[in-house]
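All protein chains but one are shown at their positions in the complex.
Which chain is which? They are A, B and C, in the order written, and residues in each are numbered from 1.
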Amino acid sequence: MTETDRIVLGHNQYGKAEVRVVKVTRDSERHEIEDLNVTSQLRGDFQAAHLAGDNAHVVATDTQKNTIFAFARDGIGSPEKFLLRLSDHFTGEFAWVDGGRWLAESYTWDRIQVDGAGHDHSFVRNGQVTRTAVVVAEGQRRHIIAGLKGLTVLKTTQSGFVGYPKDRYTSLQETTDRILATDVTARWRYAEGEGARDLDFTAIYDDVKRLLLEEFTRRYSAALQTTLFDMGRLVLEAHPEIAEIRLSMPNKHHFVVDLSPFGLDNPNEVFFASDRSYGLIEATVTREGQAEVPQAWEAATSFC
Amino acid sequence: MTETDRIVLGHNQYGKAEVRVVKVTRDSERHEIEDLNVTSQLRGDFQAAHLAGDNAHVVATDTQKNTIFAFARDGIGSPEKFLLRLSDHFTGEFAWVDGGRWLAESYTWDRIQVDGAGHDHSFVRNGQVTRTAVVVAEGQRRHIIAGLKGLTVLKTTQSGFVGYPKDRYTSLQETTDRILATDVTARWRYAEGEGARDLDFTAIYDDVKRLLLEEFTRRYSAALQTTLFDMGRLVLEAHPEIAEIRLSMPNKHHFVVDLSPFGLDNPNEVFFASDRSYGLIEATVTREGQAEVPQAWEAATSFC
Amino acid sequence: MTETDRIVLGHNQYGKAEVRVVKVTRDSERHEIEDLNVTSQLRGDFQAAHLAGDNAHVVATDTQKNTIFAFARDGIGSPEKFLLRLSDHFTGEFAWVDGGRWLAESYTWDRIQVDGAGHDHSFVRNGQVTRTAVVVAEGQRRHIIAGLKGLTVLKTTQSGFVGYPKDRYTSLQETTDRILATDVTARWRYAEGEGARDLDFTAIYDDVKRLLLEEFTRRYSAALQTTLFDMGRLVLEAHPEIAEIRLSMPNKHHFVVDLSPFGLDNPNEVFFASDRSYGLIEATVTREGQAEVPQAWEAATSFC
Partner (left out) sequence: MTETDRIVLGHNQYGKAEVRVVKVTRDSERHEIEDLNVTSQLRGDFQAAHLAGDNAHVVATDTQKNTIFAFARDGIGSPEKFLLRLSDHFTGEFAWVDGGRWLAESYTWDRIQVDGAGHDHSFVRNGQVTRTAVVVAEGQRRHIIAGLKGLTVLKTTQSGFVGYPKDRYTSLQETTDRILATDVTARWRYAEGEGARDLDFTAIYDDVKRLLLEEFTRRYSAALQTTLFDMGRLVLEAHPEIAEIRLSMPNKHHFVVDLSPFGLDNPNEVFFASDRSYGLIEATVTREGQAEVPQAWEAATSFC
């Protein structure tokens, strides 16, 4: 550091994280339930707070939490629409707030089956997967990134791994029949432009999930990389409103146990499911020539 | 401590915990998958190991692990049957092993739906609930305790809490309409006796789960205690092969958010889902006059 | 089930779990902090609540929570003394409450070092270990069980495992030099009788922790069983006020990595730290001829 170095504030954001809001709609005897975990963080001119302890611009994180609950009074609709409403409110209400990020996880509840029919007001949590949503505001721009995480899938065959380079540290044996298992984390960014805010986000979410599951099963997997790319491609082909999709997929190793010391064969029937280490395969599937928006992705992931 | 105090070994057990075994059955193109987390702990004469460092009786925990994998070669069948086989093996093979405890968690995989049908060899993890099983050996006796955990249920109405005692520290308001939510943990002990080992444990498990869900919905809940008892009673009435059932159910509080400072009403529509603290309601539902077997329950829970 | 079967309520307990109370003592500029996670569960006559939805005996779990906060106003002192006060209050205040269990975890905060001295009011959480306490009331009797959990220790040598029985499923190789690593969970029960409530529980806790650590290091470990027993014995020898101690210690395997395929030796220098499976060694160390109190231990562990 030379004497001329001045230490300054760089990127910053602040707000309230993990507001656990449950909205029950009771218009009729058949109740509906929406269950979300919402985070709100504002961006804008917060210099004075950081440098001088002046809070005149600091919309309290408690106020952000209250706003989330108050807005839920009118219903959630979809996580994406709820976050868009929040983003419009905060950037519209406070002159010095010119952006922010709003995140939601949402949890699915199924109706409990009684006498063959879904009950009116009793639910069981589904647990298969968590739906995610992010809205990023940059002035008037809105980036909308939907996603899912924790979708654990496994195929017992039609997967292999051969033809990789061998060096001094290579000991892995080639195989054309192994278990392939992963926890799918996916995030897809909607194309900006007219109509982007009015999409049926829930219908698209359901279809993307269906496509990811189907493509995982469909063909022989030469490596998790090809399976990942095919899953992303199928989504983009079916959904022109989606600009790009990112996938992060661990290779959750299932090792064939060597039973020969015990006088037994093991034709790919008994496996040890390992915790760590695991492979980690990550890629963006996108459209040729499309502009990148790194600031949207940076907001969707952790700050540090 | 007086001079005459001699320090001695009390209750003890040892073994291998959390063996993650996945069994694929590939008899036909339609594969089956069984996914378990198995623990094996032996009891018997292990004095010399503790007091003198003499391991002549210590069946290595690694050997116990190997045995689990080797036995899986012949199939799992049901968690209970698999644990019974293990218990017979270890108590039969080693003269000084006169008991033990074997535990399993098992995870459900659904077939991925492709073109409207479940796929032959591709699966998605269900995530709704974890099935549990415990077998305790005391010499020739076998205690079999089945269960489930993590079954999260919620009803949006038909629950209240009134008529409780008020003292200096009481501030809770009575209500006749609240959300009731809990994570059901249940364990049921099968009656000992002829035929106990040959039950269709999986069919009973499915039916107990169904009954627990149905009874949770069925009537107005005057307190979680009554709902818990009714759930247990229904199971015992339907299943004479079950001697008793234990239930542990947190009261996962969903607080109505006061929106009046923001000029809004809130007729039980917007809730804050709280993490901690929570109520914790636990009870055994049993049959009159039946002998207790505390040693079975002690083995089903944590050692310390 | 025959017609004569009557379904009845068995063991039961209920209350408020995980009340996160932080007490700051500000008598002087040098503040003190106590940080606890407290659970209160009552036992007694709660038949009507379970069978008839009559809550006249149900001291609200919310009231139990309020009582914990109110009692903290006078200070915590030690987890054991705080739980004893709660047990006396609830069994004394409500005629139908004749017992219960009160649990606490407590977390240690160190003073932040500034200019070589501990700061008056700034703290950093220690994180080495969690202290635990349980008080069980049975009418006038009080069982006091102190403990710790999550004390992770490792020795890089002076540990081996030889002389164990070999059978068809044994593949483990003998070794006289391995890493021994474990997470110590310990619970010790104080002897009942005069003066038991007036012990200096914190001083004893500190000394027991010191003894457990020292004995872990002291001598060659022929198996985790001998090390466990020696650790318990040392505690009982030094502390006549302790009736018995239970230890649960996983054998956290560190496997020597075979580097020979890469042209390297590995004289016990590079290890893979495995997550699962792990050994699990558990035992009670006690005094000869002493009466057992299984109901105290049952209350210290999970209900189901």
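The rule is short, and it goes like this: a contact is a pair of C-beta atoms (placed from the backbone, for glycine too) under 8 Å apart; a residue touches a chain by one contact, two chains touch by 3 or more.
What you see is a predicted model; the values in this text were computed from it and never measured.
Undergrad: Among C:R85, C:H119, C:K149 or C:R197, exactly one should touch the missing chain; which is it?
TA: In the full complex, the listed residue that touches the missing chain is C:H119.
Undergrad: Write down which of A:T25, A:T61, A:T108 or A:T202 is the residue touching the left-out chain.
TA: In the full complex, the listed residue that touches the missing chain is A:T61.
Undergrad: I'm checking contacts with the chain that's been left out. Which of B:D45, B:D74, B:D206 or B:D275 qualifies?
TA: B:D275
Undergrad: Considering the complete complex, identify which of A:L228, A:V257 or A:V270 is in touch with the unshown chain.
TA: In the full complex, the listed residue that touches the missing chain is A:L228.
Undergrad: Spell out the interface residues on chain C facing the chain that's missing from view.
TA: 20-26, 31, 33, 35, 66, 69-70, 72-73, 109, 112-114, 119, 121-129, 150-158, 179, 210, 213-214, 216-218, 254, 257, 259, 261-262, 264, 266-275
Undergrad: What chain A residues would touch the chain not displayed?
TA: Touch with the absent chain occurs at residues 1-2, 5-20, 39, 41, 46, 49-63, 65-67, 70, 93-94, 147, 161-165, 167, 169-172, 185-187, 222-223, 225-226, 228-229, 232-233, 236-237, 240, 244, 246-248, 250-251, 276-288, 292, 294, 297-298, 300-304.
Undergrad: Going by the touch rule given at the top, which residues of chain B touch the chain that is not shown?
TA: 168-169, 171, 261-263, 275-276
Note that only the chains that are shown with their structure count from here on.
Undergrad: Using the touch rule stated at the top, which two chains are linked by the largest number of C-beta contacts?
TA: Chain pair with the maximum contact count: B-C.
Undergrad: Taking every chain's C-alpha mean, which one sits closest to the mean of all protein C-alpha atoms?
TA: Chain nearest the centroid of all protein C-alpha atoms: B.
Undergrad: Could you state the distance in Å from the CA-based centre of chain A to that of chain B?
TA: 31
Undergrad: Based only on mean CA positions, could you tell me how far chain A sits from chain C in angstrom?
TA: That gives a centre separation of 38 Å.
Undergrad: Averaging over Cα atoms per chain, report the distance between chain B and chain C in Å.
TA: One centre to the other, that is 22 Å.
Undergrad: Any chance you could list the residues of chain C touching two or more other chains?
TA: 169, 171, 276 - these are the residues of chain C that touch more than one other chain.
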